[in-house]
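All protein chains but one are shown at their positions in the complex.
Chain naming follows the written order as A and B, and within any one chain the residues start at number 1.
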Amino acid sequence: MAESGHAQAVGSQEGGTRRDFLILTVSALGAVGAGALAVPFISSMQPARDTLAAGAPVDIDISHIQPGQQIVVLWRSRPIFITHRTEDELKTLQSPQDISQLRDPDSKALQQPEYAKNWHRSIKPEFLVLVGICTHLGCIPGFDPRPGGDLGPSWLGGYFCPCHGSRYDLAGRVFVGVPAPLNLPVPPYNFVSDTVVRIGENPPGSNFDLNSVEQL
Amino acid sequence: MDAPRKQSKVIRWIDERLPIFAFVDHELNAYPTPRNLSYWWNFGSLAGFMLVTMIATGIFLAMQYTPHVDFAFDSVERIMRDVNWGWLMRYIHMNGASFFFIVTYIHVFRGLYYGSYKYPRELLWMLGVVILLLMMATAFMGYVLPWGQMSFWGATVITNLFSAIPIVGNDIVTWLWGGFAVGNPTLNRFYSLHYLLPFLIVGVVMLHLLALHQHGSNNPLGIDRKGPQDSIPFHPYYTIKDMFGLGVFLIVYAAFVFFMPNALGDPENYIPANPLQTPPEIVPEWYFLPYYAILRSVPDIWLLVFTIPSKLAGVLCLFGSIGVLFVVPWLDTSPVRSSRFRPVYRWFFWVLVIDAFALGAVGAHRPDAVIGGISYLSIGRVGTLYYFFHFLVLLPLLGKIERPRPLPASISAAVLKSVPPAASGKMEHA
Partner (left out) sequence: MRRLAFAAALGASLLVGPAIAQESQETPPLPKLEWPFEGVFGAFDRGSAQRGFQVYNEVCANCHALRLLTYGDLGPSGPGGGLGFGLDEVKAVAAAKQVPDTNDQGEPITRPATPADHFVPPFPNEKAARAANNGALPPDLSLIVKARAGGPDYVYAILTGYKEPPPGMKMGEGMNYNEYFPGHQIAMPPPLSDNSVTYADGTSATVDQESYDLVNFLAWAAEPTLEERHRTGIKTILFLLVLTGILYAGKRRIWAAVH
């Protein structure tokens, strides 16, 4: 009796709509506050300042890489292949025998910056820079530049992934009939001099972001 | 209350299988609460809010913290400098410990003043003391994690206390440490337990609330509700009041977090732990100071045939000071709950409050330090004596000899003042 009296006393006031306004305002402010409060927590899980700093571009001296040789360096915890291709190797890249084996010979899929969207998938033909992670399930493909051998007479040299047998040519382009779906990605890089390549930085005029590729 | 809500089909479907909506409606919305609760009753919900806050910030801090003696200090500084908003989560968590204790201590003293521990709420009270103990353990271990000078040395001093236990003391300490001194094994197990204990606290809090809802809240008059006219529904009255109280509390909390985040801490803890160098003063955080004072005040105790050395005696009194809280419902013999109607006891309650602050001051100083010609040790001894006297002598005695003021007829009678005072003597205002 007295309890319902309260209800009537409160509800029947003309302040009924005023109370709704109050509830609305408080709820709105509360939601804003809660949202603002959630931001720091979620944001704290983003890469921290020192992690981002560790992902800064790295300068690599390529003057010691002999023709036919490859070195592997780390950038953003990923293996980066830097391969010094020979003239003969470059010739194979445009041969019909090579092209006929490839899934995406013209690099139509977005797996490289625009300055590497060419027949040699690089800035300078003799130096190839790739992210050395197989686009199938993430193993590191092995470098196998010698034609023939265990991989058969049609093998002109390239990369062979030991995990599930995916193959790529000497420009990192993926073969037809292997598990991997896409060409090996090309990271942003720039020649700061003839002997030093900077991995992680685009040449002036380009702002390619590695996260924009179809699949790393 | 609003007209009965049109129950959506979804709500009814869920409720039939798992009655959460009915539960919330019964325990939070319609739940009858005394109509005369004062703002001293806000502190329980504030404590619950702080528990959630500490767990949330703690989980996110745990994502970035490294529990190894070589990396712990630096990982905390990395949180402060490099992690997005890391400084905010650290300062919220660090000051949150202090504010959790502030609201809890006020909540406890509220219980002492209004007799909230008396029948039928004895178990509710005891569960509360368990929560307090778990909080103290959690805070103690948490303070070790940044691995500063005070972290290390505070851990060393307090774990060393257990060596006072006769015969098995040293073995217990070695077992606690996991080594010959506080070190990496100690840090790692403290981290594990510091993560665990808050969830135990959550469990005991649920029991605490369950016990509370059996008979409902006490109230400033200390008399039972006699009928529906003495109650109002928890929602919207106490929901809005709790929210308002939370707002005020948050302003004070934010003032510390954003503008004086290190005011309640010790600068010594910004020095990485050095096992070879003891700081000039080893002081626990402020919320442990009264207990620290009690620990250090106790001299050797001679009991007939044997002596309890002062270290062991101090440890016993330290744990005794919390132990005594457990049995308060049985120590207090007063037939009346609320100190509003206990003209003699209410003075001693305030003496106890002053005593707690005084013991806190004592804990912060070296025992040989002097103020106004008196050593802090002497003050500490008097304070400790009074503390135990209050609970062990005063509570039982006063209840028997004090003449309480006449109680009002009912809550609504007192609030509405529609019934004239039952006997002579002033009626306290609501």
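What we mean here is this: a contact is a pair of C-beta atoms (placed from the backbone, for glycine too) under 8 Å apart; a residue touches a chain by one contact, two chains touch by 3 or more.
Keep in mind that what you see is a predicted model, and the values were worked out from it rather than measured.
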Hidden partner chain, touching residue among B:N262, B:T278 or B:T307: B:N262
Residue, one of A:R49, A:R103 or A:K117, that touches the chain absent here: A:R49
From B:W87, B:Y105 or B:F319, residue that would touch the chain that is not displayed: B:W87
Absent chain, residues of chain A that touch it: 6, 9-10, 15, 18-19, 22, 25-26, 29-30, 32-33, 36, 49-50, 52-54, 56
Interface residues of chain B (partner: the chain not displayed): 35, 74, 77, 80-82, 87-88, 91, 232, 236-237, 240-241, 243-244, 247-248, 250-251, 254-255, 257-259, 261-262, 266-268, 270-271, 280-281, 283, 286, 289, 346-347, 350-351, 353-354, 356-358, 360-361, 364-366, 369, 371
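In this section, only the chains that are shown with their structure count from here on.
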Centre-to-centre distance between chain B and chain A (centres being mean Cα positions), rounded to whole Å: 52
In the complex, chain A residues that touch chain B: 1-3, 6-7, 11, 26, 39-41, 43-46, 48-51
Contact footprint of chain A on chain B as seen in their complex: 1-3, 32, 56, 60, 63-64, 78, 81-86, 88-89, 228-229, 231-233, 243, 412
